[in-house]
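And now, subunit A:
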Amino acid sequence: NGSKEKAESGVIKIALVIPSTIDDMAWSEAMYNGILAVQKKMGKDKLKLDVSERLWNAVDAGSAIRQYASEGYNIVIAHGAQYQSLLNDIAPDFPKTTFAYGTGYAADQPNIFAYDPFAQQGAYLLGMIAGLKTKTNIIGIVGPVESGDAIKYNKGFELGVKAVNPKAKVRIAYTGSFGDLVAAGEIAKSQIAAGADILTGTAQQSVGAIRVAEGAGNVFWLSSDMDQSSLAPKTVLAAQAYNFSKVIEEMIDSRSKGVLGGKHIPLTLKNGMEEIVYNPQLASEITPDMKAKIDAAEKKINDGTLKISVE
Partner candidate 1 sequence: MAERIQQLEMKHISKRFPGVLALDDVSITLKNGEILALLGENGAGKTTLMNILYGLYHQDEGTVLIDNEVIHVKSPKDALLHKIGMVHQHFMLVPNLTVLENIALGYFQNTRFKLDLGLVRKKMMDISVRYDMAVNPDAYIWQLSVGEQQRVELVKTLTLGANLLILDEPTAALTPQQTDELIDLLKEMAKDNNSIIFISHKLNEVKTVSSKIAVLRNGKLVHEGPTGSYSVTELAEQMAGRQINLPKSPEKSKFGDVMLDIKKVWAHNDQGAWGLQGLDLQLKAGEILGIAGVSGNGQKELADVINGVRKVEKGDILLDNWNITNHSAQKIIDQGLGYIPEDRLHEGTLPAFSVRENLILKDYTTSQMSSSIFLKKKVIDSFAEDLIETFNIKCPDMYTSCASLSGGNIQKVILAREITRKPKVLIAAYPIRGLDIGAAEYVHQRLIEARGAGMAVLLISEELEEILDLCDRIAVIYEGKILKVLSGSEADNRKLGLLMAGVTDEE
Partner candidate 2 sequence: MKNNEEKKKQKQERLLNLFIVVAALLVALFIGALLFIIAKGNPFKAYSVMFTRPFTSLFGITEILVRAAPLMLVGLGIAIAFRSGILNIGGEGQILIGAIAGAAVALAFPGLPKIILLPMIFMASFLGGALWGGIAGWMRSYLNVNEILSTVMLNYIAMQVYMFLLRGPLIDPKEVSYGTGVPQTAVFSKSAWLAKLIPGTRLHSGIIIAIVLAVAVYILLWKTTIGYRMRAVGIEPKAARTAGMNVQWYLLLAMLLSGGFAGMAGAVEITGVHHRALESISAGYGFSGIVVALFGGLHPLGIIPSSIVFGLLIVGSDMMQRAVNVPASIILSIQGLIILAIVSAQIFLVNPKYKEKMLWILGFNARLKNRNKGERR
């Protein structure tokens, strides 16, 4: 009956809680842009959005989430894996509110969605691009911390490279921090100095590495989380981008059918919540031959004949 009320008023209030900021050019911004896109479609009067930033710490986030729920927001999105147990704690107290978090698989409560980017899928395709494009046969990954999405991404990427270019070496180095852009830049420099001509990486720190790749000249960057080509149009070749707007739409849709949660939403190439975006300015760098190979692989992934194991 809760959903009916909302349907009557016709306005959906979404609250977003993110660990970094809406302009981090990565994970948080991707989600923010996704919601904005839905808002644009539905109209500002139909979808209201409020954001709380820098709630990297789970305690602070918990308080924000609880407050949003008690203020009658319909959907509260806690955009990070670390928020899982918070939601499990809060959700039973607000049975009419939809909660969502990701990366995660466990939607243990009837009003929690767990969204789960299959980072390895897009990464596999990007890895193929890297393997095909590299001249030095050295490809560098600038990692933040070896965990969660970064592992999935890195593994998928490596498999993609090996699939098309077994001779190529993939070198991973971590900064030990998600936000240290300068350190990421330094690692990128070391990677380039050690011969890498294609770089990739995850988390908001990667912005620092992109800048270094751009400065180095003949190095390409492959983006994760979102299309980062606006940062370095001559360097960012392609991106594995999450289409969070579809995730949001699915949740809104579910609610209208009276389902407040309890679902695991994977973000895959197949369901279009994850996609490969090519930088139009560097379109000439991707030959039709390469494109064909990538598309073929994508097809295989989608029909299940190619499984990318991240175990």
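The rule is short, and it goes like this: contacts are C-beta pairs under 8 Å (C-beta built on N, C-alpha and C of every residue); 3 or more make two chains touch, one makes a residue touch a chain; residues count from 1.
Behind the choice of candidates: all candidates are chains of the complex that A comes from, given by their letters.
Note that this is a predicted model, so its numbers are computed, not measured.
Taking any copy into account, the candidate from 1 or 2 that touches subunit A in the complex is 2.
The residues of subunit A lying in touch with candidate 2 in their complex are 19, 21, 50, 52-60, 62-64, 66-68, 70, 81-82, 84-86, 88-89, 93, 103-106, 116, 145-149, 151-152, 176, 310-311.
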